[in-house]
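Omission of a single protein chain aside, the complex is shown with its protein chains in their original locations.
So, chain A:
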């Protein structure tokens, strides 16, 4: 692949990337969320058309292809979420959508073919097993088997280990070594350093849509790779005044444990938020971030642990009680959570305060009061809209987020929980959100800022926490931040445990 470039609107997902994969080679593609890994592979597999650049596969130019053509040429992709019909058997899934399987179902022949291929690559798959009965690791092997039987010579695996147990990961690596031994090329997309070091022959690191480093794996160290993956300009000059950070904690979380599926659970997390500080939490998406913010906001019941707001225990308190106690929350999802898209701007600005003046009195809505309050907030927070009666859905993402900010900040909260608060916003709107967060900190309140963009976390945090696998693996003061270490910890690599 040469000079691949792809932009989504103003975002440059890929800006001139080169990538080479040889037969019998496993290439690791490493990078944070949003660094351009997936876009690059979608270009290769024909799911996305590049704006510029070309692909040569086995000496042949490949352009304007779709996934079907890519598969026919011998390129296969295993997605994070499997494309299998659970109610069907393995053999049936292999036949599904495969022209070469013929119009008549030849179950016996197919089962034999599955058994042969399975034995050849050490996949250990029973063709008669129902996919729904198989573990995720086995299902992944079925996907690999499907690709191999279609004659794939270059296999792309998109974060293949994210849903697997450690034992299954070892099994997968065994399979990958088999593929390599038989001359197949493999691209492994991941953000886990140890996997790169363990299995790949060469590694390419992406950052902000460009290659930030490439080398043979034997010449790479975890520290190197972490630096290449996350290092960037962290000198964003947000106004930060000395607040002293003294006094009793505004928010105390002790031993918080939330049950949930892998990546959506929390395991014994504790921290304090002092007045005048931002605790910014870094981590790869899906390491317990939503469990953390939703438990603090009162949307999820923790299994164990306690949450205290301004010294009062609120572990069992309702969402409304927490709002009254001074907790503001900016959720990540504007589409279905923080806004009611079909309601007016005035109603959305009143969404979490509908029960009090000036929005209502004795359960009766006061349209006039809501309208006036909305006009004031539209002015104060510079929300660009035709007026309070317009529907929230008609606003741009940045202006929608301003509604949320206006509603949550204007209440004068003591503690703000923000989750991916600048996600999907253009730089100007993102800056506005960050300035509001800093203003709140500078006024002596406390902020828990959870984001997956590391530079944002570093720009905002007085202390930096790292979530990995549902655990707060470290909380480091801003002055003591070591990028290499943070990168290692985010990637689940046992780094030096520093706690402050």
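Rule of thumb we're sticking to: a residue touches a chain if its C-beta (ideal position, glycine included) is under 8 Å from a C-beta of that chain, and two chains touch if they have at least 3 such contacts; residues count from 1.
Assume contacts and distances are computed from a predicted model.
Undergrad: Unshown chain, UniProt name, "ABC transporter permease", "4Fe-4S dicluster domain-containing protein", "Sulfite reductase" or "Thiosulfate oxidation carrier protein SoxY"?
TA: "ABC transporter permease"
Undergrad: Out of A:89, A:140 or A:399, which residue would touch the omitted chain in the full complex?
TA: A:399
Undergrad: Looking at A:32, A:195, A:267 or A:347, which makes contact with the chain not pictured?
TA: Hidden-chain contact among the options goes to A:347.
Undergrad: In the full complex, which residues of chain A touch the absent chain?
TA: Looking at chain A, the ones touching the missing chain are residues 297, 299, 318-320, 323, 329, 331, 333, 336-344, 347, 351-352, 354-355, 360, 363-365, 367, 384-386, 389-391, 394-396, 399.
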